[in-house]
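One structure follows; several queries about it will come next.
Below, a portion of the complex is reproduced, with chain positions unchanged.
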Amino acid sequence: MPLRPRSLLFAPGNRAELVAKLPRSAPDAVVIDLEDAIPATPEAKAAARPVARDAARDLMAAHPHLPVFLRVNAPHSPYFEDDLAVLTPELAGVVVPKLESAADVRRVVAALEARGLSLPLLAGLETGAGVWYALDILREDAVGWAYFGAEDYTTDLGGQRTPGGLEVLYARSQVALAARLAGVPVLDIVVTRLNDEAAFREDAAQGRALGYAGKLCIHPAQVALAHEIFGATEAELNRAR
Amino acid sequence: MPLRPRSLLFAPGNRAELVAKLPRSAPDAVVIDLEDAIPATPEAKAAARPVARDAARDLMAAHPHLPVFLRVNAPHSPYFEDDLAVLTPELAGVVVPKLESAADVRRVVAALEARGLSLPLLAGLETGAGVWYALDILREDAVGWAYFGAEDYTTDLGGQRTPGGLEVLYARSQVALAARLAGVPVLDIVVTRLNDEAAFREDAAQGRALGYAGKLCIHPAQVALAHEIFGATEAELNRAR
């Protein structure tokens, strides 16, 4: 995993063929998703778990150097406990969405420990509480990285997303600042408009200006754009020398 | 009172004929104002109080289902104590401007209790301290709603209002976030340029994007625009079904 990952490419946990294709666009890290990508019903979540576990195992076997994360459902959701059974020690870490307090982080760590796991967390800050208490959350030792989620944040506040994005500038700025103080690299918001390179470039440039290390990507074509905007990794620079 | 009031229409407390007309534009709630609408002299404030009390009584008698608020002067002003004599238990609540701390809220509640009143507060956050301590203030049990005031906030900071409004984006965002965490619906800033529908629409859309429930309105024509931007109430949606 690069110190400052520029791209984190997501695939739905119930789509083994999409998970297998994740490495093709050469993202810095990948996420197999049990949360937003899976319908919020007990049946859909239950059906996705074994698919996600097998897909993660196959992906890590085929690509031993690729950092593979798994995103579980939020700690306050009814799906969280069962999601933990999908985690294995070979993962690069676990993405935990909608963290709202330092106590949330500690509960997640305890739940992992109860299963003999000590995976680092990639903390999702994407609710009002997550943004307000960002520094407390990110200072927990278990947190290795973070992301800010604009869609869920805006929904939580009863607001709406707009093209300019000024409605999340405060939250996006505060999360970047809290991440800096906690010493945690932080990934920037998803760009939901696919097939709009200019929009992605502009949004990524804003994120980079704020101090974000890279982008959450939901389409393989976004990875190359993210690398272009967020620049060469140290590894690439070293190789080029 | 709708759960998320979209419009709060103000009339000066010393203008009985304007108070009587408040319901005509069908606002979600109305405010009879003893603060900004009345000149800041002891004589003007004293003259307004009996007019406001009689106007409130007549309005509530004529429109028993209309939520009627009265705005007193700020707790730190010399007018606050005398304003309390105008309040009656029939009001939907009392609008308290320029709250700066949780202690301010508790002092207001105590002053109300001393007069046998237990009205809920619509908390005005419109100073530097009000914005900084927004969460503490809004978490007080007596607070039922809030508003952010951009003109007074900017004056308090020694700043200036500009057309784009970026000078209050931080404060406006923080108040919306604090209101969300406190579970309190929050009303957005006044648009002072009357007769400029486009400006009102744009400003209201910004407020809606940030999570505001509705607008403070200072002209009847702003009410319909606010309802258009902030959308149908649950009551309206239920009736339409």
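Labels A and B are assigned to the chains in the order they are written; within every chain, residues are numbered from 1.
Throughout what follows, a residue touches a chain if its C-beta (ideal position, glycine included) is under 8 Å from a C-beta of that chain, and two chains touch if they have at least 3 such contacts.
Predicted model only: the values in this text are computed from it and were never measured.
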| item | value |
| --- | --- |
| Oligomeric copy total, full assembly; chains in place: 2 | 3 |
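Just so it is clear, only the chains that are shown with their structure count from here on.
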| item | value |
| --- | --- |
| Averaged-CA centre spacing for the pair subunit B and subunit A, given as whole angstrom | 40 |
| Contact set on subunit A toward subunit B in their complex | 128-129, 131-132, 154, 156-162, 166-167, 169-171 |
| Residue ranges of subunit B touching subunit A (in the complex, touch as defined) | 4, 135, 169-170, 173-174, 176-178, 180-181, 205-206, 208-213 |
